[in-house]
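Removed: one protein chain of the complex. Kept in place: all other protein chains.
On to chain A.
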């Protein structure tokens, strides 16, 4: 009979729970991590689901498939994805300039990037509204062209772009700064044009970081409330975001309705973030194989 302690545990399980490692402290750190995550993240989330379970399934379905809810979710997720995509492109350009070139007041520009992080979102919302309202500086210029920004979905998009930019910039910046210049020199010496070097050498190296920045900007935009409600106009079915609808339901004391919408947002966000995460992992393994 074998010593039970010596019995090998099934290989896949061991790989999962007990990575063979010379680093001690797996048990205690894992325990702390799980406790912490449980308290801070899972407990409030499970409360959300428990509260939602107070209503029947039919009621739940009726709430989440009502035109107003569906439209709010569509606005929230659609515009968040669009804003994250815009930030991906322009954030990448900002990073490129910040990392690769020296120019006067570079430090000031660098500090400006972080302002959307720190500014109270309501302040941002009011400032953007003042600018884009038909009598604001920018709004007054756009109004003769028939373009309305404030109090429309376009205004929401601008607010979401504003708050998401630093996420892309700050995630990609260190990766691009670490990227060896010799790689581009090697590409050039092998006859690659500048666009070819960027497309075939630089971009694949920063793809994972770009995707992470995209995911963070998207997640932030989905949850954004303060800046959006000032510029959105909040017309149900036109420019009403899901977080606002939740608040409206809460003010009407329809708690289960609010949590039902929140549940849908939560699950949808989780699925989207999971997909982005897989994409990023894929880009990473394809990119580094490290």
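Keep this in mind: a contact is a pair of C-beta atoms (placed from the backbone, for glycine too) under 8 Å apart; a residue touches a chain by one contact, two chains touch by 3 or more; residues count from 1.
As a working rule, contacts and distances are computed from a predicted model.
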Per UniProt record, name of the chain withheld from view ["NADH-quinone oxidoreductase subunit L", "Cytochrome c-type biogenesis protein CcmE", "Sulfate ABC transporter ATP-binding protein" or "Acyl-CoA dehydrogenase"]: "Sulfate ABC transporter ATP-binding protein"
Hidden-chain contact residue, picked from the options A:61, A:186, A:235 or A:267: A:186
Touching the absent chain when the full complex is considered, from A:48, A:99 or A:201: A:201
Contacts of chain A with the absent chain, listed as residue ranges: 180, 182-183, 185-193, 196, 200-201, 204-205, 286-290
